[in-house]
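Here the complex is missing a single protein chain, while all its other protein chains stay put.
We call the chains A, B, C, D, E, F and G, going by the order they appear; numbering starts again at 1 in every chain.
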């Protein structure tokens, strides 16, 4: 079985590549998906394709709804949803994705620094794992998918 | 992941071919499906296979129910449902398909000319995108599936 | 058990009142619901409450989405959905409601004149009854809910 | 039918009371529910009932999971979920609730000031209405539940 | 909690009345429902309300679909579905109801004479109880709903 | 897309082979499944594998429940369920399968001789097609899956 | 809203009464349900009602399936499922109920002594709260339903 893992949230660091590289190195049978990570394209896709809007609200609405075609489809198709919160921005879309995945019964892994712990307590409470580094996410996938845990003999 | 896109609605122009050709040109990993687009076959399939009816109502009922085997199965299997409204006919079946897809939580793209905007407002309100041309639908698929948007560097 | 019946579609004749009066006369245990039937309010509700829009598309979008709060909630809550198609207008919202109800597995009764029979064949094919008059709908409710059929002794 | 409305999000102003008072004044058939709005109790409930934790992470986890018994049950039971974002705090729990409600197909109304518009675009895109004031929410409920719209004759 | 029990199947003996009388005598908090049990009305309801058909197939189709409005709604609303097979007729509708209830996860009680045991083995295999008499069904309801079992002290 | 078709019901004639041969001849992209059609094995599988039973009821129960592992899994996996009623036996399992498939929203095709028409009216009413011969079922599959209808030019 | 709480598991102490008394004292709007707690009746109900079995396996099967009519219906109807593990017996039915409730997305509260902590870790991991005493469960209900927490001012 090929596991499907959706990588939601922060788009300004290379955490997705780190996880994908780790999974490749471990030869995991996994397929990753993600939102469009080009910030400008993600913001403008609606008006770029469907026509300009004078009002910023509708500019954003058109784009956000286009992005939702991708994100909701991929979350629904995923076995595991990893949601990363970074250091900047409101990142309400990441928390929205976590809630969306939770209601669908997806296995959720949250990835964030300790300083966000209190603010993210409701999101963490819906997760099956709370990690701090992409390497921990790789270790989780390695264990969960292949049953391998460093230092344990039979795995 | 191969995306599945159902192309519902108007059957008298070549909009489906335009979209399929655009997707092929972009080498998208997508599978299109559609209702039977031969108008006469679609009308007569029930009686042609299962026997003639004297009453037009049952003639139509037999055909419509056969077509439903195809259309409902394919809509349920689709990730995205594109519904096109043309210039002629009542096209209640297109609106029915849109409602059916909406209740299943499918991502809906509506495709119609501006003159139908007011009459289609409830259908549009259930869509994640409202387009006017098949080329816009191709651009949407290109963005949604492959994350590519003309003029944006990283995509 | 109180049955819940949603009366969708045409808003320019008094067919809803006819059905409600018939149900009352028969003392049926039924609760009717419906969309907002004031055409102007239904068109303008979005901008009246949430602020004007310069573009007719967004004017309509705001209204249609507000109306959807009511209509989708009530359709989901209904046991039976009656959808009436009148003589005028495109009435795509009525067909949309029928499709929405069909995907939810609701019992659907369609109400229309014979001249629309061919154009409505896909909608009719999803219905458990196709009626021509409000009185027939009352008779259906009387039979379905109370088991009473005029001229039959035990019912 | 009694409508059920869940009021999620910001807990430091009296917006819930404003909405409830407006609904009462209009004699709406509606039942409101909400998270526990005492900030301290909400933070400490887990350890207060189930025993202290030395580690803040588990202190918060215990509380957040207790609160989830209430919030998830009430969101699932609601017809409409109103989510308010205030001026302060990360409010990831509000966005989480919105995502949770969206995946369940609930009708969502978002309530926030214009300055959060861009950051909330994904949440707004999942909503059927975006309001700026509690009074607008009251007007929405009045229209959606009772079909009444100020200035329109038949409603 | 009021339990809802649907009594499906054979309509030529008074087994439903026996069960209802037993439940009343035990003061059980239960609501019974059933198909229309007037055989003639059940056969003719479609044409009586919606107009005659020359072809027996459509005569029956119209009636069966009207009856389905009642039966499917009530089965979906039931907690327990009791299906009785009598001595005569094909009774495929009873087996159909059992399959319908099974797929919905309803608790099924089958009621039939021993001579049908082999022919009904697939239906029995989907049931949580197989009874031979209406009195046994009453005893089941008394135990399941009120926890009372003749001869046992604490119940 | 490979369509999945489950062939339920009568096991004493070669109708399944006729349909499969027709589909092969037409090069349809379809996968057929069916219950175990060896009558003796189907009756005895439970006790043959899990140990003899003195009581015929439990002999049958063990077998029927083993068969249910196969039949329910395959029905749930199917796009189309064809249910054939033959000339002999009660065939309550066929009607049960039809009800099971109906509640799951599967497209149902019923296959039976005209003499069973009245007794099967409830089952037929849940079907999207009622055929009399296996060749008609092949024609339905050819039309529904490939859009081909003999004598119609574009299909 | 009346909350529905199912009290699963151990039947040899009066923990259910303790919880119910606490809820009554706090005037909580809650309805409790439970399995039949008379051990002998629970074991024998199947044969007592439906006839004796020579084989203990079928004696137990008949009883367990009757009990399942009650337990599965009440778990499905519940908002919160409390599962208590006592000091004796295997109590696999309690763990089964917990798994059943978890798959349905119910809010689960587990109640057990510290010595079972390791053996119950998978069950605890599916719960939103793990308590040691019935009084803690009362406090949880008081907080979750009424928002009251001893020592906190606004609640």
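Note that in this section contacts are C-beta pairs under 8 Å (C-beta built on N, C-alpha and C of every residue); 3 or more make two chains touch, one makes a residue touch a chain.
Since the model is a prediction, treat every value here as computed from it, not as a measurement.
*Asks:* Please output the residues of chain G touching the missing chain, sorted low to high.
*Replies:* Looking at chain G, the ones touching the missing chain are residues 56-57, 60-61, 63-65, 67-68, 85, 89-104, 116-126, 130.
*Asks:* Using the document's contact rule, name the residues of chain A that touch the chain not shown here.
*Replies:* Within chain A, the residues that touch the unshown chain are 1, 3, 79-80, 107, 109, 128-131, 136, 139-140, 143-145, 147, 149-155.
*Asks:* Could you list which residues of chain F touch the chain missing from the display?
*Replies:* These residues touch the chain not displayed: 4, 31, 33, 36-38, 40-41, 44-46, 48-50, 62, 65-66, 68-70, 72-74, 77.
As a working rule, only the chains that are shown with their structure count from here on.
*Asks:* Comparing the two chain pairs, does A-B have more C-beta contacts than E-F, or is it the other way round?
*Replies:* Result: the pair with more contacts is E-F.
*Asks:* Where among B-F, E-F or A-B does the A-D interface show up again, with more than half of the contact pairs the same?
*Replies:* E-F
*Asks:* Rounded to a whole Å, what is the gap between the Cα centroids of chain B and chain C?
*Replies:* Chain centroid spacing, chain B to chain C, equals 25 Å.
*Asks:* Give me the residues of chain G that touch two or more other chains.
*Replies:* As it turns out, chain G has no residue touching two or more other chains.
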